[in-house]
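Missing here is one protein chain; the remaining ones are kept as they sit in the complex.
Now for chain A:
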Amino acid sequence: MPKDDGIGASTKRREDVRFLTGNGKYTDDINLRGQCFVHFLRSDVAHGRIRGIDTSAAEGMDGVLKVFTAADFETAGGLPCGWQVTDRFGEVMQEPKHPILAEGKVRHVGDPICAVVAETYEQARDAAEAIEVDIEQLEAVVDMKAALAEGAPKVHDELTSNLCYDWGFVEENKDAVNAAFESAAHVVSLELTNNRLVANPMEPRVAVGDYDPWGDSHTLYTTSQNPHVIRLLMGAFVLNIPEHKLRVVAPDVGGGFGSKIYHYAEEAFCTYAAKVLKRPVKWTSSRSEAFISDAHGRDHKTKIELALDADHNFTALRTETYANMGAYLSTFAPSIPTWLHGTLMAGNYKTPLIYVNVKAVFTNTVPVDAYRGAGRPEATFQIERLVDKAARELGVDPIELRRKNFIKADEFPYQTPVAVVYDTGNYHATMDKMLELADYAGFEARRAESAKHGKLRGFGIAHYIEACGIAPSNLVGQLGARAGLYESASVRVNATGSISVYTGSHSHGQGHETSFAQVVADMIGVDANSIEIHHGDTSNTPMGMGTYGSRSLAVGGSAIVKATNKIIDKAKKIAAHLLEAAPEDIELKDGKFSVAGTDKSVDWSGVTLAAYVPHNYPLEDLEPGLEETAFYDPSNFTYPSGAYGCEIELDPETGKIDILRFIAADDFGNIVNPMIVEGQVHGGLAQGIGQALLENCAYDDEGQLLSGSFMDYAMPRADDVRGFTVDHSCITPCTHNPLGVKGCGEAGAIGSPPAVVNAAIDALHRAGHTHVTHIDMPLTPARVWAAMKA
């Protein structure tokens, strides 16, 4: 059994105590002396030319300090995009400017036009209502194919069209793929939509800007998943503030799911306005504002085709996808439908030839960027829906068709035709485990029982692969990333032996303060309670690329391991001196250094004290102190995988689907805290099931957001999702990071949507509704009922 607080233990989370007692410190809980408040006046039309702005009435209102417009930001840069995609003709993508406040045109409902700063939030809101903006409304483009049509209105006048890029991958394979289709025994195709979603972390975004005129230094408190990235992007590209004059703090953050990765206009605004006004400036988003200003997710339309030979081996796959970018390029938007999507199109299968085409399109909608899974849910949904459809068309068992084409356990490492090399996996094992836990053998009896009550029961399967732990910096640099994707850690051992760890990863629900301490406690053999994990402040951590893409433990944890190993190496040298032995003879076990084969030993605190009170110390060979920093740059992605099974009941009278059971058999490699891992999967499942059954971000033809609040956007609630069984006993450790971990944060959201839809189609087919081959998400009762009756 693992130690109570070491690797493998379900240690209770230490951060819970402050959250449960109301003592969390979220950004909106920060109130600085003398702070004032900003309210953004946002466009209520999707597309328009700004003919004039009259702020005079607002400026004279009670409490108003200043009304800002684009004219106040003439020296500032636009919000930068962190990834440049090169299209299939070798040209770089079209990259329009994304201003802090709208310049000349508004391009989506929610585009900020003016910012009113006042003594109170209420005064700022009242004054915003007195601003007169004269807008010539222009025809909006909302539908992606319409946006690409000849003569379509352009979102950005200075671009040649609304096409951001036309990407092909692997372009050189295109002819071979097409030839494989021509000689195929069977071809199966499917057109589908990956519905647009809103991440909706429960904490809306908040920014507080502060300026110290005496030191000419800025501090930004913000709801971010990566404060160092915000410091870099905002300082270097938008406001021209060098890093040593800019501190970014992301304290307790109430969930992110991707939407808090990006650098947003409000962050730059509050930082800048605090200097102009010489007062702290605070912005707290309302939920309604969040719906029209947080980056959205997904929104792909795809045609996918699979070629098979006469023995049902997959011989080729090709896809054509339209990916909505929204009105501007959000920080990582271009990478999502390309490198985080196309590289996963092999799925778990030995498809030898793959061609992926993606057209990224500007529309008059909120920018779209990564949302939990980011490209990989889109890939998995296409593949796993199509494989299921293929099995039905060929009249074979969907489980057997998958097993037949799976990469086998002895075939790793496996080079896919879409660039990536899977290091480990055992897909047959996860599939078997899922079917066992699901009691798949008993399904037919359960189905008969449901039928007696007039309900249609179905069982849906999906097997996913994801690429996590992003990423080798030199590789992503070649692919267009404008950042490195390493992580840093500093381990500061204090004189009495307690340990302060500074990590560039950021916890906004993942429990790093607990699990990272478990790793260090396990390595050194000390009580985890003597270890404190610090994160979220650029002033105390060397650098950090932050938390997204299930990378925190795989990359950030590896940096901590690396720094801790440096600590152990130095501590052994100190111990060797104290014990009058050679460093290579020193062993560390349970927090005690001993000389191999003797009873001579010194405990951890004896060594740490010697490091800081170096009276008996090899000063000629070794510096005093015990503090080390490490940067870890991964050599490959990690490849979590798993089999998901979803059992549903469908009411044929109403089309309503109830989730009865959901089984997740995941291979996350080694596990540090099983309790936290299970919780991450639960949360991912709820979001994936939400996408499949409930959630839809809908615009009308004029670009008005129809689902702009929790009244209209259906978030999963406690009685919508249930019956989760999570297993992570199938383990093939990652081969290239020191913990052998793969990442678990996104799996649930990646694997569950196709499992749910496959279950619905299964229920319908078993009941004779064989004309229904696909229903687009969300599978609302109305859509299911209509499909049945079609």
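Rule of thumb we're sticking to: a contact is a pair of C-beta atoms (placed from the backbone, for glycine too) under 8 Å apart; a residue touches a chain by one contact, two chains touch by 3 or more; residues count from 1.
Keep in mind that, in the parts below, contacts and distances are computed from a predicted model.
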"Transport permease protein", "(2Fe-2S)-binding protein", "Sarcosine oxidase subunit delta" or "DRTGG domain-containing protein" - which is the UniProt name of the missing chain: "(2Fe-2S)-binding protein"
Sole residue of A:Pro99, A:Pro227 or A:Gly254 that reaches the chain not shown, by the stated touch rule: A:Gly254
Contacting the left-out chain in the complete assembly, out of A:Glu203, A:Asp388 or A:Asp522: A:Glu203
Among A:Gly48, A:Gly509, A:Gly557 or A:Pro778, the residue in touch with the chain that has been omitted: A:Gly509
Residues of chain A in contact with the chain not shown: 12-13, 15-24, 26, 28-29, 31, 122, 200-204, 252-255, 257, 286-288, 508-511, 647, 660-661, 675-676, 678-680, 682-687, 709-711, 715-719, 721-725, 748
